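Quick one: this structure, given as structure tokens, is what I'll be asking you about.
As you look at this complex, bear in mind that one protein chain is not there, while each of the others sits in place.
Chain IDs A and B follow the sequence of writing; residue 1 opens each chain.
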Amino acid sequence: MLTQYGFILILSAFAFIVPASAVVMGWLLGPKRPDAIKTSTYESGVETIGDTWVQFRAQYYLIGLIFLIFDVEVIFLFPIALAYSQLSLFAVISAITFVLILLLGLLLEWRKGALEWN
Amino acid sequence: MEQWSESLFNLLGGLGLPQEVSTIIALAVGALVLASVAPVLALVLIWITRKVISRMQDRIGPNRIGPFGLLQTVADALKLLSKEDIRPANADFLSYALAPILSVFGVILTVAVVAIAPGWIGADLNIGVLYLVALGSIGIMAALMAGWSSNNKYALLAGFRVVAQLLSYEIPMVLAMLGPVLWVGSMRLGLITEAQSLNIFGFNLGLGWFVILMPGMALIYLISALAESEQTPFDLLEAESELIAGFHIEYSGMKFAMFFLAQFLNTFFLGAIGVMLFFGGWQGPFVDQLPILGVFYFLIKAFAFYVLVMWIKGTFPRVRVDQMMSFAWKVLVPLVLSLILWQMLAMKLFGPVWLQYVAVLAGNVIAIGIVVNVLTSHFKQEQVRTKRAFGPKSLIGTMQPYAGD
Partner (left out) sequence: MIEQLNQLIEQLLIQTAPTVPSIQQVVFVMLAIPAAVAALMVVLARNLFHSALALVGTLFAVAGIYALLEAEFLAVSQILVYVGAISTLITFAIMLTRGMMYGATSPLNRQAGTAIMIMGLLFAVLSGLVASMPWPENLVALETFSWGIFSNRITGEAIIASLGQKFLTTYLVPFELMAVLLLVALAGAILLARDRQ
């Protein structure tokens, strides 16, 4: 098992080097003539007005939170799927209850309008 | 250890090198081969994209440079290499430089678990399927880094939207991948591919694909993969008219190219994974007798999937961002969870395997049928409502007579 992860480690080193070398080559080979207009922020031709910050929209955070909850659920479902053939019917019913509770949560979010995106 | 690393290891051991050094060299050779697949593959993919899209649009596409325009991508890459690397003032240097590299990094690591032929897989990890999902997280961080470090309001906003899209469609994708895992009882991609054989009288027909067993799961996986790789109809973040070309506004030259490289490769690899999970990977007739046929079958299926994605790209319009988010959370997630529940029940309640098979298939078809019905009636109602709202009848009594001068 560890040799497999050793392989992944070595592959990740190469996977980093390939794009990094491409970017470095691009930086080396291209002309370097920075001037004020080129390096200013792009705002479809107009000058930037004000600080670069974005209005807080709770929707982004909510989607992240709902994703987190379902991610944790998925993490629990995978070992259950692996052990599935040796599970009793009672265990299966418990697993189904688990999923149903979280489906209930999704329904709750839906009804309360947390899934709306305007 | 896998077959290929075993044989390389024995070869090097025969040369008299100590055990650990020969392991490292064997693995490094394999890793080098796999990592160099990515740029070559990208050339082919970009050529396919341009040819298919141009044929859809009734034109020929690149055909001047190289035979059939095959070297066009090389020319484009050389051009991008020679572009100036414009870095916006006040951009955070490290994240700005690291984001495109991390994008490609996450995608190239996917190659490690792709099974090309029976026994030819980089590393048949025990957690193969989850490993693929974990690599998606790297892409998410890269998008956030790119959006923030560009020091540009629009890039930041686009970065948020990309991440919201990626997060929303990751859940249906992972749960759709849970389908085959549940059926086979293992997360190893090599094992899942092997389980899709159809043995008749001891002869492997290689056609026991999971798409025949659970077409609903395959469809959900296809849709989520389209959204995860930001292809039409979910590519609103690349739309030129919206948000001025997304979170890579401030990138130029090779860094810009890296983002696109990551996107093309991601599309292909998500397709390859779908092929492994649902379409049998390297399985096909006569693959037991001639293992090299497996490579052939796999590549045909993976490229067919890619051409399908390009076909969809040339045909369908984009969805709006709110339609996309509602579709993910209100349609796909409940649907895929119900399919998983049905599959769990069917696998335990019914004894004989063929009965389970029929039950799962029936459940998939019925669920998809219900959802399609509900969605079409919903959209028809919307159409009617919109027509009524804007029909001439509703304006009677609200219009003032024209007061001429």
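The working rule: a residue touches a chain if its C-beta (ideal position, glycine included) is under 8 Å from a C-beta of that chain, and two chains touch if they have at least 3 such contacts.
All values derive from a computational prediction rather than experimental measurement.
Student: Looking beyond the chains shown, say which of B:L41, B:A75, B:L130 or B:A359 touches the absent one.
Tutor: For the chain that is not drawn, the touching residue is B:L130.
Student: Going by the touch rule given at the top, which residues of chain A touch the chain that is not shown?
Tutor: Those residues of chain A that touch the unshown chain are 1-2, 5-6, 9, 51-54, 56-62, 64-69, 71-76, 78-84, 86-87, 91, 94-95, 97-98, 101-102, 104-106, 108-109, 112, 114.
Student: Since one chain has been left out of the picture, which residues of chain B touch it in the full complex?
Tutor: Counting only chain B, the missing chain is touched by 20, 24, 92, 94-95, 125-127, 130-131, 133-134, 136-138, 140-141, 144-145, 148, 156, 160, 163, 167, 170, 186-188.
The working rule: only the chains that are shown with their structure count from here on.
Student: Need the CA-centroid distance for the pair chain A / chain B, whole Å please.
Tutor: Chain centroid spacing, chain A to chain B, equals 14 Å.
Student: Can you list the residues on chain B that touch chain A in the complex?
Tutor: 1-2, 5, 23-24, 27-28, 30-32, 34-36, 38-39, 80-90, 97, 100-101, 103-105, 108-109, 111-112, 122-126, 129-130, 151-154, 156-157, 160, 163-164, 167-168, 170-171, 174-175, 178, 181-182, 185-187, 244, 249-250, 253-255, 257-258, 261, 321-322, 325-326, 329-330, 333-334, 337, 340-341, 344-345, 347-349
Student: Chain B touches which residues of chain A in the complex?
Tutor: 1, 3-8, 10-20, 22-23, 25-27, 29-34, 38-44, 48, 52-54, 59-60, 63-64, 66-67, 70-71, 74, 77-78, 81-85, 87, 89, 92, 95-96, 99-100, 102-103, 106, 109-110, 115-118
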